[in-house]
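What follows is a set of notes on a single structure, which appears directly below.
Missing here is one protein chain; the remaining ones are kept as they sit in the complex.
So that you can tell them apart, the chains are marked A, B and C in the order they are listed, and the count of residues begins at 1 in each.
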Amino acid sequence: MTVTVRYFASLRESAGRAREEMDAAGVHCALDVWRRAQEGRPLPPGTLIAVNQEYAAADHPVQEGDEVAFFPPVTGG
Amino acid sequence: MTVTVRYFASLRESAGRAREEMDAAGVHCALDVWRRAQEGRPLPPGTLIAVNQEYAAADHPVQEGDEVAFFPPVTGG
Amino acid sequence: MAVHLFADALDPWGTLIRHQQALTAGQFGATAVFVGTMRDFNEGDDVQAMTLEHYPGMTERQLEAIEQEAREQWPLEDVLIAHRVGRVHPGDPIVLTAVWSAHRQAAFESCRFLMEALKSRAPFWKQERLQSGQNRWVKSSTPGM
Partner (left out) sequence: MAVHLFADALDPWGTLIRHQQALTAGQFGATAVFVGTMRDFNEGDDVQAMTLEHYPGMTERQLEAIEQEAREQWPLEDVLIAHRVGRVHPGDPIVLTAVWSAHRQAAFESCRFLMEALKSRAPFWKQERLQSGQNRWVKSSTPGM
């Protein structure tokens, strides 16, 4: 199975990329996606997660074709 | 001594005039002004009083040349 | 510091734009604005027109005092209060309050304070002309809190 991983703001900079398609075979939840994509790098405290453009918890299940995004606290307005 | 008496909105209508110069000899406070000008008609409940364009209590002292105004609750905005 | 009474049309956005041109961009981060507009209904009745009476002199003094109180309570870059007087019709803007501040909390709170204080203390009175032809003094302001 394949998922799209997206990074924004400071997480985009530290990941060195804005998005990637990732083979997610054996991946169950959003946190698993981070671990595989970031090769074990710990999730920075306060990181927000969105699955298919809706906020989600780290244990949110992930399916084929999902878009999983990681980003720091938002600072708009 | 003379004072200027002013009425606004519904009190202007019920008084039948907007302003008058009144001989206030023997008058001590704003309420006395009302009583003399309105010949004993009771002060309508909720009436607001201003002396020289500042809100004042009914017992506020009145002096020569003062402007004493009576009006209903304000409804601007 | 600005308090304006308009006997003719009050153009709230134009007034705001002209006022803001005098301010230093970059100094304020938050602008909060309230505009009150005449509705065509009140207390279940259709309203055709309205006359806004005021107490010339005292009205300006009260509005200036209200502005001063806001400036003492919050750090504000600038304050604008404008109010219509005379004959108005449904859809006509009646009142404008605007504040400029570094942060939004002060802007929101002080803008609301200005309106509540104006409603409770500034000597204005509304007389409605109903569709039926009857004239009716508005008895009290709607509670805003």
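Convention: contacts are C-beta pairs under 8 Å (C-beta built on N, C-alpha and C of every residue); 3 or more make two chains touch, one makes a residue touch a chain.
Computed from a prediction, not measured in an experiment: that's the story for all the values here.
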- From the touch rule at the top of the page, work out which displayed chains the omitted chain touches. A, C
- Task: May I ask which residue of C:26, C:44 or C:133 touches the chain that does not appear here?
- Result: C:26
- Task: Name every residue on chain A in touch with the hidden partner chain.
- Result: 6, 8-10, 12, 48, 50, 53-55, 69, 71-77
- Message: Under the stated touch rule, tell me which residues of chain C contact the chain that is not displayed.
- Response: 13, 16-17, 25-41, 90-91, 102-105, 107-108, 111-112, 115, 142-145
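Here is the rule we go by: only the chains that are shown with their structure count from here on.
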- Query: So, what's the distance in Å between the C-alpha centres of chain C and chain B?
  - Reply: 26
- Per the centroid of Cα atoms for each chain, what is the distance between chain A and chain B, given in Å? 72
- Just give me the whole-number Å value for how far the CA centre of chain A lies from that of chain C. 49
